[in-house]
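For this view, one protein chain was removed and the others were kept in their places.
Right after this comes chain A.
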């Protein structure tokens, strides 16, 4: 398919309580590649198969959670158009100059009705995946170090006003609704999965009373065996696991949810089906069946999934 507009999740900046403890977790256990540190003390990472300089940034702070989640768009003209579209829709945007984040161009930042900061940007230095661009090799040492996900896949964010968030993402940013969980009365959506390409989701939201909460950032693996291997690596390192390894009903992806040393949940994820934007009808889960949507084999609504956020 032709990819235009918003291309994919580009970066997440996460707050950790102890920077070096966070770095050890994301670099040595998850197996991300450290690509730089800036004057503010932020540490930059990418997944081994991503070509852009960074996709995951850690910042030390006195409370955990998400600073912002960014999407890469096709080019600067698209960035300017989406900025204008957002403003026309009534969303206040802010321009953050190129270079504020290492190797990253100008960003357009805005707050969405769930209280999260979302960013769009067009430029980020391509540093390659280490396999080369001519007659590339198939893997590198980094592709087997730690859990070694191939890319930052998506995030699930918790906050209020899911209906307004859905409207903004579908009407202005060009996303489409892939799956949803209905509210108990069936009149609205309590959780939504949105895609800007043909991945099963690029971002998801669930209704929650407190704004701006992080449920998880998700990292992509290529096989179910790699998900099981991730579970072994977590156990060896005493990484606290929340749910899994198991399969979701929603998205049909295979998953483990676990927590970093500051209590930010992350997911190691693979699979899911491939929707296209012409799929007019979102798959729908009734509220009473969400347990099956979350944990397909056990059909279990894990309490921690609903209540533990950072």
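Throughout what follows, contacts are C-beta pairs under 8 Å (C-beta built on N, C-alpha and C of every residue); 3 or more make two chains touch, one makes a residue touch a chain; residues count from 1.
In the analysis below, contacts and distances are computed from a predicted model.
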item	value
Chain not present in the shown complex, as UniProt names it (candidates "F420-non-reducing hydrogenase subunit A", "2Fe-2S ferredoxin-type domain-containing protein", "Cytochrome o ubiquinol oxidase subunit I" or "Ferritin-like protein")	"2Fe-2S ferredoxin-type domain-containing protein"
Among A:64, A:220 or A:250, residue touching the chain not depicted	A:64
Which of A:13, A:189, A:264 or A:292 contacts the chain that the document leaves out	A:264
Contact with the hidden chain (one of A:207, A:267 or A:295)	A:207
For chain A, residues in touch with the removed chain	17-18, 62-65, 158, 184, 190, 206-209, 240, 259-265, 287, 290, 301, 303-304, 306-310
